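The complex appears here minus one protein chain, its other protein chains still in place.
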């Protein structure tokens, strides 16, 4: 390591161009980039401190970043930092704030009047409760029902706001007047996080199982901001993390049999693992088997305990 | 340090007696102790690891705990841990959850229907906006106004709940149906935190500037639970932290003059520090001077720039 | 959730039996269990708070823990906590302490004399530098060389200790006298961590790539302590985490071709991904291809770009 000499601050021109510009999300939300520290280059630089003089030029930058991502060497990614200004419905913010590794300054409705805006739902945006997944939604209600729901929603939000204003006019303290605002009310915050923890946030919140609202925000952060900031990291994240799949010890054992052309042994193993319990002629539901079947299908394997596939 | 020998698990009988018993807070909230690790004795034990063999019996336990608290030696307090089951309005929970050093499992309104209960306000509990403190309240509105506000509140909460139920019946996903629930809706959580971070929570949330709702919860935790769990720590916390006061460099300089019987020099210093700017004959408001005046009065000093006190 | 009624504290009898008993590690190190909070049952309890009333008995405990582990639902595992008393060479402790999510009280060599013990190496325990892995070792040096090295080691440690004592006798402050103690000197600490973060520690430090010393400690924690404390979690950890393997997006694409019986397409893809660069007739080294080859072999696939397998 060279301990001498003046250096220039790391800049990412593609990111400087969007500093402060709001990306719209939902009906009245946004994300704005406020500041950043570091770049793909800074990750490499930090990783090379660990490696000392020995590795100069041994790895190319891109290869090194991909290696770090693949092997979950996470500390060099902590060397980058980003600060966003976001406007988000409180309901969505409740999920967001569960990520404890960020720094936050949120708009205070003790100090100032609540932001006069709420997340409104369009007629065709009412999502149906999923049956298979207790905490998910699937498809949309039809427009007529939706239209009625949207109208009723608008009325409730109006009523809540009117009551809020009446309380303030009656002299009620802001900290108490706000108590019945709907969760759909927008809040704003400065949110600062390092890249390692941002990737964790994105892995969970860009995921298909994340709620649509927070997924919308996460996707903007990933596709519009991170992709410009650290393009090599963004690419490696998608290959090795976001689109990767994990095989458990048992799943590996079953695939080993299938790859060796021994479907009967694979079936036998599945039985031993308790995946194939029958209720008469029908397989009983088993969540772990279902997940395995999805992986096998995605990998082009024939599932040995299912006929006619 | 003695590395040998079987030990018994640390127990606090006074705490075992209240395990699981709900302490009521607000109209329908509670705090229940679920589990704990350690005691005053464990703090001492951990501190003595640092000190090695050299210190056995040098300090008595109580003296050592008081020393650690006074000098902000915080790591031994991390050796104790507590787990609570709480029921809290979401608005209050929004403040609570800002303490990032705790572990949390919250009731999921994606997975299950929202708890059918909200924080209702009694007629005589509507607090007035403080004028001096933008983020505080002071006193109560009169009962007639309050009665009207409480009625209107109950109606809004009823309407919100009815709409929530209608959405669920129409098949809207729970994750979306909840979006306009009022912030006063109760949630529940398991909340686990170590003693050092709990003391920080209590210092901020038992404080007179904390909002009444969260102060009510914090006070129960301190007075009902911590006082039984670690009585020496609780006592030291009150003496050296909760009821302590800090003097800035400038405040010390001014007190030095007052203690030496030189009020004119104290006044001169206050002027040099920019505390005494006049608007004609009247002192201009200055927040730092005001805080100093409160400290001087509390310490029985005559304030040299105020006549007739 | 039932908010009423007294409960008993969670106990794990199998763990109570080993409280305080030292497990020996290395020549003079140990691990002793000091205290714990929670059990497999507490993980389930916390997870069910999230799920509300809806799920009682829907999942059996073991199934739920396995589900949580498989899907990286980590917060319920934070609800368990463990406290250990460890004696570790400082060199090993330097790695250990990099896990920032634990609470620590370490023996202070400012306050007390350094522990008079160092990690000595047996004649046949000198490990050879790995060639393939710059940060690993492989096999042992032969006994004659080792014997010489061990003798020289013992002499250096003796000299260092003698000098340390001489400094103390000359009146040098402990904080300075210690400055040239060898890294092999033992230290002691109380170390407290929650189960989620402990699993992360074990995943990294029980791994074959971890240095032998810290692996020895991690293995004792896993096999001797965690296996008694939370046996369901320990089992699930091994299946879904410790012995799991991850397939990147590209690796999945290649396996898809192999499973469909199209090795030529698999080979073509590998080429497109830049895995198959030739230096004349020989494949150039490529770390990502090498890792893929190991996975394919372990899964019983024939590697399409290698002949004669």
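A, B and C label the chains in the order they appear, each numbered from 1.
As a working rule, contacts are C-beta pairs under 8 Å (C-beta built on N, C-alpha and C of every residue); 3 or more make two chains touch, one makes a residue touch a chain.
Note that this is a predicted model, so its numbers are computed, not measured.
Judged over the whole assembly, touch between the missing chain and the shown ones holds for A, B, C. The chain not shown here is touched by just one of A:85, A:152 or A:215, and that residue is A:85. Taking the complete complex into account, C:181 is the one of C:47, C:181, C:195 or C:236 that touches the chain left out. Residues of subunit B that touch the chain left out of view are 51, 54, 63, 66-67, 70, 134, 238-240, 243-250, 252, 255-260, 287-288, 291, 298-301. The omitted chain makes contact with subunit A at the following residues, 1, 3-10, 16, 19-22, 30, 32, 34-38, 42, 45-47, 49-55, 75-76, 78-79, 81, 83, 85, 87, 103-108, 111-113, 188-190, 192, 194.
Although one chain is not drawn, its touching partners on subunit C can still be listed: residues 89-91, 94, 97-98, 100-101, 104, 108, 110-111, 118-119, 121, 126-130, 134-138, 141, 145, 149, 152-153, 156-157, 159-160, 163, 166-168, 170-176, 178-184, 211.
Rule of thumb we're sticking to: only the chains that are shown with their structure count from here on.
Subunit A and subunit C have Cα centroids lying 28 Å from one another.
For the pair subunit A and subunit B, the distance between mean C-alpha positions equals 32 Å.
The distance from the centre of subunit B to the centre of subunit C, each centre being the mean of the chain's C-alpha atoms, comes to 38 Å. The set of subunit B residues touching two or more other chains comprises 104, 108, 111.
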